[in-house]
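After the structure tokens below, expect a handful of questions from me.
Of the protein chains in this complex, one is absent; all others appear in place.
On to chain A.
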Amino acid sequence: MKRTSEDGQSKLPDNTALKQQQLPAYRLQLSATGVLSCFFATGVFCLGMGIILILSAKSIKEIEIKYTKICGNCAKLREDATNFDKECTCSIPFYLSETMQVKGEREEIQAYTFLFTVSSCIQDVGNCAPFSKSHDGTPIAPCGAIANSIFNDTIILSYKLNSSIPIKVPMLRSGITWWTDKYVKFQNPSSINLSSAFAGTTKPPCWAKPVYELDGEDPGNNGFLNDDFIVWMRTAAFPTFKKLYRRLNRIQYFIEGLPAGNYSFNITYNFPVTRFKGEKSVVLSTLTWSGGSSLFLGLVYTVTGAVTWLASFSMMAVHLTLKDRKVLFIQQ
């Protein structure tokens, strides 16, 4: 139906490279030298990377203490939800046989817990169900299942310097969150003080304290800007996860790291896990450039490198045996 009565010459198609499909072609040529050298190079890279990663992972010192069973009585207490207001602490002594030498900047303490991830987001009230409103209808702040399930154990590490007086190892709370989380994502409602800002809301059912009283020592660490809260709200991807709890403040005895000696964790046990067969651990670890200790990446790199090399050798063998035949074929 698009018949035009124009002059025939105008029907002549344009002579452009696009319309005549004459654009230059850049096809990846799988030439033998290219492919084989690429394989060899990849192999070298992977092997090298693997070895570096394994070495750096090996250099990490790490102590993991699973305290669910050690603090068995506390765990039992927490299984009954009615005991929420009863405090239960437990002390776990351990011996650090060698100094945790600090190579980089910081020392850290990590808390392992065992939990299942839930999708939720504090900004999106629509997704807060079923923790958006309490039974009497007041809105919960912060709402949602994730906020409700906040990890609320308190862990204090003490160092027995002379086998008598334990010294509390100084820990830093700052720098355990992403900058964007602390300064962009989470913001307190603007008001004169926090308690008035959160007036008309109630605390999540599993919380002992309202959100504006999370940190009794530092008033700036309250509300949605509480560091522990922010860390918790960065939801883990997998059921088993570890989250940064505190990092070592390198002062006094601890400038070089944690010296060898007797230590103990004093844990205020609040977070119940035995109901769903969960486990909690506390981990002391040093760091490298690639993060914490993970042999997995290094191992996979090494294996990949080895396999790539093997493959490239066998491919070279195939190529050499067939080379003559191919030349013949082309010359035909």
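Structure notes:
What we mean here is this: contacts are C-beta pairs under 8 Å (C-beta built on N, C-alpha and C of every residue); 3 or more make two chains touch, one makes a residue touch a chain; residues count from 1.
Quick note on the criterion: contacts and distances are computed from a predicted model.
Only one of "Phospholipid-transporting ATPase", "Alanine aminotransferase 1", "Glycerol-3-phosphate acyltransferase 3" or "1-aminocyclopropane-1-carboxylate synthase" fits the UniProt record of the hidden chain, and that name is "Phospholipid-transporting ATPase". Contact with the chain not shown here comes from a single listed residue; of A:T68, A:S149 or A:T202, that residue is A:S149. The omitted chain makes contact with just one of the residues A:P93, A:P219 or A:G291: A:G291.
Seen from chain A, the chain kept out of the figure touches residues 1-3, 8-9, 11-15, 18-21, 23-30, 32, 35, 38-39, 42, 46, 49, 53, 81, 106, 108, 110, 115-119, 121, 123-124, 129-130, 145, 148-149, 175-181, 183-185, 187, 206, 231, 234-244, 247, 272, 275-277, 285, 287-297, 300-301, 304, 308, 311, 315, 318-319, 322, 326, 329-330.
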